[in-house]
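Note that one protein chain of the assembly has been removed; the remaining protein chains are unaltered in position.
On to chain A.
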Amino acid sequence: MADQRLLYFFSAKQPRRPAVIRQILINKRTVSNLFWGLNYQLLSWLAVAPKLEAAYFNQQIELLLQTKALQQTTAGLVLTAAGSQQWQLYQTSDLHYWRQAPQLVQHYQVGAWQAMLALLIQVFSEMSYHNVHYYVNVTDPQLQYWLKRWLQHNPRQQLQAQFVRTLTEFLTTQESPAANIFLNMYSGHQIAGRTLLQLQQQTGWTVAELNCLRTDLSLQLAEKLLREGPAWQALIGLFRKNSLLSASTAITYQAFLNQYPLAKIAQKRQLKLSTIQEHLLEAAIFATDFPYLKILPTKIQQQLITLFRGQTIPAEWNYQVAQQQEISFFYFRLFQIQQLKLRQGRLSIANHN
């Protein structure tokens, strides 16, 4: 049977290109991919499956086409009624786990945070039994050192109580099989966690789904702990990044916000002007308050509005129309992004309309 999880990424109304979807999932951050990801409203899924192989993905798409869950159109693939029904069945079944907070993956060093969480649970568990002799379940010296310092500089009893309370509250808000499975993965005082293979046998969920559950819940728990005060912000801050921009883009964007002209930024950073423009397009895609007016001349904006008046789907605009008016691709794409985001915000289109 085909991998039905992939159905989620398609829409009945909007034709989508599978290649773009895979690039988003494996975090291939070209401006073109990001633009289409924005258009598909799938940017929250960036980097969620970095190891998704092209061969596997294409084979699954092929299978979904054969079974008529997806259908080919000239502009891409659309979800059929049958596909939509399959997805509904998959999603509502107790036998599957579906990620609730994909957007958090981009914000965290996932592996390191998971190791820290395992360490936290163990250390607080042993602490509650006043036991100091135990094998630590995480070997990274850096993580051990961070935790040690953190516990030295903060009231540990209070942190422990906060942790247990937050964890308990968090699990209460989850569906019960997921909450049970999640906690069974962890080790503590006289308690051994379970491996994914063991859990697979006991629950019938696949290892991939269990893995997904583990990252999804541990990241959501991190977000909840973040709200427990400065000590937690300090600890979790070690694993969390606020900006989604790549480092180089962030520098360009900051310089741009500081009123430097693009040519000057390019010169100072020894980069091509076209690269600087790509950085700004990336920034426009991610930033919620991108100052479009600062870079897009009013005259050109007016021209573009006139050119595409009545064409309600910005992603379908044809650049050649703008090119004939000698408008650069940069301005055209920037305007497209702005209009796309405006419409998405205003109409709040759900993923599966």
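By definition in this document, contacts are C-beta pairs under 8 Å (C-beta built on N, C-alpha and C of every residue); 3 or more make two chains touch, one makes a residue touch a chain; residues count from 1.
Throughout what follows, contacts and distances are computed from a predicted model.
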item: Complex member absent from the view - protein name from UniProt, among "ATP-dependent DNA helicase RecQ", "4Fe-4S ferredoxin iron-sulfur binding domain-containing protein", "Peptide ABC transporter permease" or "Lactate utilization protein"; value: "ATP-dependent DNA helicase RecQ"
item: Identified contact with the non-displayed chain, of A:Tyr56, A:Tyr145 or A:Tyr319; value: A:Tyr145
item: Contact with the hidden chain (one of A:Lys28, A:His96, A:His189 or A:Arg240); value: A:His189
item: Identified contact with the non-displayed chain, of A:Leu65, A:Leu147 or A:Ala179; value: A:Ala179
item: Contact partner of the left-out chain, one of A:Asn27, A:Gln71, A:Ser84 or A:Gln160; value: A:Gln160
item: Interface with the undisplayed chain - residues on chain A; value: 114-115, 118, 121, 124-125, 128-129, 133-142, 145, 157, 160-161, 164-165, 167-168, 171, 176, 179-199, 201-203
